[in-house]
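Please read the structure below before turning to the comments.
So, chain A:
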Amino acid sequence: MKIISNNSKTDKEDMRKIWEKIGDYFRANSIWMKWYCTGCGAIELPPTMTSRFDMERLGMGPMATPRQADVLLITGYLSSKTLRRIIYSYEQMQDPKYVVGFGSCTINGGIYYDSYATMKQLDNYLPVDLYIAGCMPRPEAVMNGFDTLISMIKKGEANGWKHYKENYDWYSRNQLHSLGEVYVKDEFHE
Partner candidate 1 sequence: MTNPVLLIVVPLLLAFLSVALKNNKKQLLFIAAVFNVVGVFIIENGSYVIGGFRAPYGINLNLDAYSHLAVLVINILFLLIITMSNEKTKEFSTVLLVALAGLNGMLLTGDLFNLFVFLEIVSITGYILSTESKKYKYSFNYLILGTIGSGLYLFGLIILYAIFGSLNMADISFKMLSYDTGKLVVPIFLMFIGLAVEAKLIPFNGWVRGVYGNANSLIGSLFASVYAGTILFVFGRVFGQVLVLSEYLVAVFVAIGVITLIAGEVAAFSKNKIREILLFSSIAQSGLVALLFVTGLIFPTVLQLLNNIITKAVMFTIAGKISDDADTDEADKLKGIFANNKIIGVSFTVSALSLIGLPLFYGFYSKINLLLGLFSKINYFVAAFILLATIIEGAYFIRLLVKLWTPGEEGKESNIKFVTDRKVEFDFNKKVIAFMLSLIILLAGISPSLVKTNLFAMNKLLNEENPSYMFELKGGM
Partner candidate 2 sequence: MNIMNFIYAFLLLVFVFLFQTSITGINRKVMARLQRRRGPKWYQQFIDIFKAMSKSSTTHGWIFDFGVIMALGGIMATTILIPIGPFKAFADVDNIFIVSYLLAVGMLGMAMSASGSGNPWASIGVSRALTNMLAYDVPFMVLIVSFIYAFKTSSLSGFAALQQGAGILGWNFFRFPLGGIVALICLQGMLGKKPFDSFIAPAEIASGPMVEYGGRHLGMLFLLHEFSTFIEVSIIVHIFFGGGATPLEFMVKYALLYTFMNIISGVFPRFKIDQAVKFYYKVPLALAFIQGLIIIFTGLGVS
């Protein structure tokens, strides 16, 4: 098993070209999210968005489709059924794209750690750039997490999408292992 370490990429920061830096500046200041609200964590997002915490002031906002979104926000536990759909959605997003695991369930299964149908660890299947721990993480924690993500993007550290491409074999093997016979790319001909 291979865990992505964000720190391992820091030394590559200097290798970014100038337009990549500009691009990262834009991306950092305009984070559009696709919320994958399968778990209970989604309830914490409306307060994050509305007057009290107002995430729009950082240029963040929800988006309707993965094509438009930069961040895939997975708010809670994953089952084998939802995982397939999350992978599908992730692959429809445009590069550069980031994955944020939200709540304990995405980290280790949380209170569902002993369920046969729960995927315990998200980063076996998708390249998670950032985890926001908590059960639930409150809006303050969420905002804090996103602040971290913004600075990571600015520095060019949020490179999960590149990692996913580079290690696609490993990810797809894990995905297949958990989802059984179903092959992600071949979902249409299931």
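Selection rule: all candidates are chains of the complex that A comes from, given by their letters.
The definition used in the following text is that a residue touches a chain if its C-beta (ideal position, glycine included) is under 8 Å from a C-beta of that chain, and two chains touch if they have at least 3 such contacts; residues count from 1.
Predicted, not measured: the structure shown is a model, and the values here were computed from it.
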| item | value |
| --- | --- |
| Which of 1 or 2 touches chain A - same complex, any copy | 2 |
| Contact footprint of candidate 2 on chain A as seen in their complex | 19, 22-23, 26-27, 29-30, 50-51, 54, 56-59, 62-65, 67-68, 70, 92-96 |
